[in-house]
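Every protein chain except one is present and positioned as in the full complex.
Naming follows writing order (A, B and C), and every chain is counted from residue 1.
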Amino acid sequence: MYKHRWMLAACTIILMVMTTFLPVSAQAEKVLYVGGTQSLTGPFAEDSAAVLAGIEDYVAYVNETKKLAPWRSEKFPADVKLEVLWRDDELKPPKALSIYEELKAKGMLVGRISGSPIALALKDRLWEDQMGATSMASGSYLLTPPQSIFTYYPIYTDSCAAIADWFKANWKESRKPRVAYLTADNAMGRSLEIPEMKAYLENIGYEFVGTQYVPLVPTSPPTTQLTWLKQKGVDLALGVMINPGSQPTVKEMVRLGMGPHLEYHMTFGVALPGHAAVFAEAMGELGDGYVCAGSFRSLDDIATPGIKFCSDLQDKYRKGKRISHIMYEAGVLEAMIQVEALRLAMQKVPFDKLTPRAVLEEGFYQIKNLDTGDISSTPLTYGKGDIEGVDEIRIDQVQKGKSVKVGSSPVRHIYTKK
Amino acid sequence: MLEVNNIEVVYMNVIRVLRGVSLMVADGQIVALLGANGGGKTTTLKAISGMLKTEEGEVTDGSIEFDGKRIDRFGPEHIAVLGISQAMEGRRVLAHLSVEENLLVGAYRRKDRQGVKQDLEMVFDYFPAVKRLRRRMSGYLSGGEQQMLVIGRALMARPKLMLLDEPSLGLAPLMVQEIIEIIKQINVDQEMAILLVEQNVRAALDIAHYGHVLENGRVVLSGPAEDLKDNEDVREFYMGLSKVGAQRSYREVKHYRRRKRWLG
Amino acid sequence: MGLRTGTFHENYAEEMATFNSRLRWGLVAALIVVLFLCPFFLSDRMLTILTTMGIAVVSVHGLNILTGYCGQISMGHSGFMAVGGYTSAILCAELGWPFWAALPCGALAAGIAGLLFGLPSLKIKGFYLIMATIAAQFIIIWIIIQLRSITGGTDGLLVPKPTICGISLTSKANYYYLVMFFVVLATITAHNIVRTRAGRAFIAIRDNEVAAEVMGVSLWSYKLQAFFIGCIYAGAAGSLLVHYVRFASIEQFPFMDSVWYLGMLIVGGMGSTAGAIFGVIALKLLDELVTVSGPILAAAVAPQAAASLALISHGLIIIIFLIFEPRGLYHRWEMIRAYFRLWPYSHEASE
Partner (left out) sequence: MTFFLQLIVTGVAQGMVYALIAIGFVIILKCSEVFNIAQGHFVLIGGYLGWTFLVLLGLPIWAALLAAIATAVIMGLLIERLMLRPMVGKPVLAVIMMTIALSTVLGGVATLLWGAEYKAYHGLLPTIIMKVGTISIPSESLIGLIVSVICVAILMFLFRYTKIGLAMRATAEDLQVVQSVGIKATTVYAVSWVIASVVGVIGGILLGGVSGANMDLANIGLKAFAVVLLGGVNSVGGAILAGIILGMLENVAAGYLDPILPGGGLAQVFPFFVMIIVLVFRPHGLFGLAHIERV
């Protein structure tokens, strides 16, 4: 009996595995897929889950109303149904490869990049298949050379340059301001360290001091790194750091008396993943002075049409389980871009002739001034070689526990495209 | 008190070590288990104390009864509580614990604090050498002292039956004599039954009431200690004594035959 | 035609033959043919899965020699893969070497790294060795980041498209053939290494180090040999992986991969060539199953359920195998074979 149980178990497992490899049944209606890889495991898990929710809600909205957004008059073709297709890649490049092949085989025409390792693993393949993709990650690696991955906020170096511009504009003293990097110890954080960035900073009148690394998520306060900055007399610290990393860092900074309004004057600015709104909410007045470039608006900023739209989506499709994470906006945005690319492509190419290439060339490249209802800093424009959709960067600062817009700066395109 | 009925022991489902061993220990008796290496003496003790289970061994046949209760399915912790305590082979002191702590470990399952204290003094009375070292880390004791400590620890549990595995192994002859005498004394004073495994046959038979000889997992000879002491085979094989004057060549042939009969 | 039930060897050559019956020969040949034909009827996705499986098989064969046969537990295997991968990537990208020359160099470099980090194994074992190899993993990755000028640091390194004799290996089918060639090669060599003098020495060291030394096995030499050979496999696998992704980045060689290679060995069965393959297939299939069932589970329960599925299922599989089937799938496979071979008198062999 023991042996039979074993065989039964083996058979069940084999059957289960087999069923997953069966092709999806052909559907009568016209279906297009939106979505792509998600990283529900790993450091971006939280962001990715919120993005997924945003994509799902936006797709449900388009399917139901056939509208693209409340403020837009264009209609999505009535006979085409959208479906969300996604797989968890656990932020492992080899896994992303097979997921990508699977989604492609299922007939997906647009892709999604959930983090820098995935971007690095997939960007060549996407380019070979001429598939356009939206991305949550935005390091300089996306630009070597600019390919078919599109971001909806500026890449990290451009964001940091915007902070440097803003800080320099408000610099009152006669001496050169001193700048250093205080950044996450991974590919994302280190994407700042390109020669062009340093050259730009020195060019606009900074004295560059050096770099300190903080673990992506520190398990102890980064006292050493901060003390070093203090000792070197740094005025502005730039970094790419996600929220879990910047909260303890800022907390320790305040404790050591470092901050724009504290006895040691130093400003800490991060490129987008710091999400000023979330940060302000979690830290309250403790986080005063923290600067974040390219952040999304806070989810309770209902006056903005895009944010109102997000809120309405949640009311409608997510009763009782509202997502408070700011990357929900990114999900809506990402779905918006993907759907727009598909819609534009369908205007030029008949439905059954749609290929990834057609969507890339007739879709993504043709997106001009896509009105996102101010979710992104500016309307989005893409083209061949132009993967950064926005051309202006919002700069927010935490003041009295609230995220406040303090300025904006044009995208500098720091990275010299090879 | 203890009754071992025709037990068979198999290790790792393959190696059969005991092939039908029976023995009895009556109240207040010292029973000696004798025999050469690999005969199954230690295995018999482990089967009784339940220690086999920690070494992938198993009693596959026969039964072990203690005070009328079958114990061959019990784990070592359970058996220890019933009143059997074992002093294992090789002076297994808890090296990084002090002497006194070692002894207290022996009395771990006892609830009567006063009794434990008295027994501690009793053990120190038996082994005055150990008393001087009561605060010392036991790993640094000499071989004889460690052996005393191990016996003392077994004693601390106030067992009804004590299993002693080769208390004389690797000790100087004088020390052997001392330990053997103390065992006898414990037996007399405490009226404690003792099952003694020994290679030092003469010393064992001096104090034992009854003896069994194990060869290849079988009891080949048993009887009162006095009889065994006089037994020609025992004398020859285990005490190295032979009849004076016997012709050498003949003796060797006979030796071989007799040996063969034993082992067969 | 039935299955052979006894030993029919009549001379030493037969005893030592790798495949001791015509049936075996036939099976192996058939398997190779099937592997060859795969690209003609399998989808790109299946080829991708098979290719990544193949790369893992090469790597796990190395780990099997080191851990399964020689008993030197390594939890830095992914780090050694990184050495191989980066070496060949640098040779190709910076020095313009051809792929066929860079791959063996990568393997060799990993082997040398293995020797270096294997040195502590002469003094330590068990848990301590595991710690040393974990340290190796992190130190290797750190050194790669430090050598930014040649490795690209955390940005990674673009690797040119691999070609062999003018044939571009960029198509999925071509690369699949390349990987399968290495899989077959690795399997045959791994299977044979165990039958050599060194292989027997490894097993002796695993079973009892002190006894092996007393019997004249030079621990010093053979342990290092095991590290060297095991890491050569890792290096080759790392090199294959890097050229497959056409990008070298430290994120391709995470610490957890080292752990899962060991997991594959346990599930498959330590110390058997077939076991290594079984383990890779089993865990990779589980991985795919988890990926596919993620969205379903997320819709039915909660998104977190999908995210935790991968971690929990992997952990549980290992736990179940450790408790109920510690000798791995290969042992079960042998049992089933014995069952059918002796059928209908097979009740003895079933357990």
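As a working rule, contacts are C-beta pairs under 8 Å (C-beta built on N, C-alpha and C of every residue); 3 or more make two chains touch, one makes a residue touch a chain.
Keep in mind the model is a prediction, meaning the values are calculated, not measured.
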For the chain that's been dropped from view, list the shown partners it touches. A, B, C
Write down which of A:Asp235, A:Glu252 or A:Glu334 is the residue touching the left-out chain. A:Glu252
From the list B:Leu97, B:Ala129, B:Leu169 or B:Met239, pick the residue that touches the absent chain. B:Leu97
Looking at C:Pro39, C:Gly62, C:Gly153 or C:Gly199, which residue reaches the missing chain? C:Gly153
Suppose we count only contacts with the excluded chain; which residues of chain A make the list? 40-43, 45-46, 49, 185, 210-213, 215-221, 223-225, 227-228, 231, 243-244, 247-248, 251-252, 255-257, 282-283, 286
Per the touch rule stated above, chain B touches the missing chain via residues 49-51, 54, 56, 75-78, 80-81, 85-86, 88, 92, 94-97, 101, 104-109, 153-154, 157
Residue list for chain C contacting the dropped chain reads 67, 73, 119-120, 123-124, 126-128, 130-132, 134-136, 138-139, 142, 145-149, 153-154, 208, 210-211, 259, 262-263, 266, 303-305, 307-316, 318-319, 322-323, 326
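Quick note on the criterion: only the chains that are shown with their structure count from here on.
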Overall pattern in which the protein chains touch one another (line/ring/star/complete/other): other
Chain nearest the overall Cα centroid: C
Average the CA atoms of each chain to get its centre, and name the chain whose centre is farthest from that of chain A. B
Between the Cα centroids of chain B and chain C the separation in whole angstrom comes to 51
Roughly how far is chain A from chain B, centre to centre by C-alpha average, rounded to an integer in Å? 75
Using the average of all C-alpha atoms in each chain as its centre, how far is it in Å between chain A and chain C? 36
Listed in rising order, the residues of chain A that touch chain C in the complex are 2-3, 6-7, 16-17, 20-21, 40-41, 45, 49, 52-53, 85-95, 97-99, 101-102, 104-105, 116-117, 120-121, 124, 128, 139-141, 144, 186-187, 190-191, 193
Across the complex, what residues on chain C touch chain A? 43-49, 52, 55, 153-156, 158, 170, 241, 244-247, 249-252, 254, 285, 287-295, 298, 303-304, 306-307, 310-311, 332, 335-336, 339, 350-351
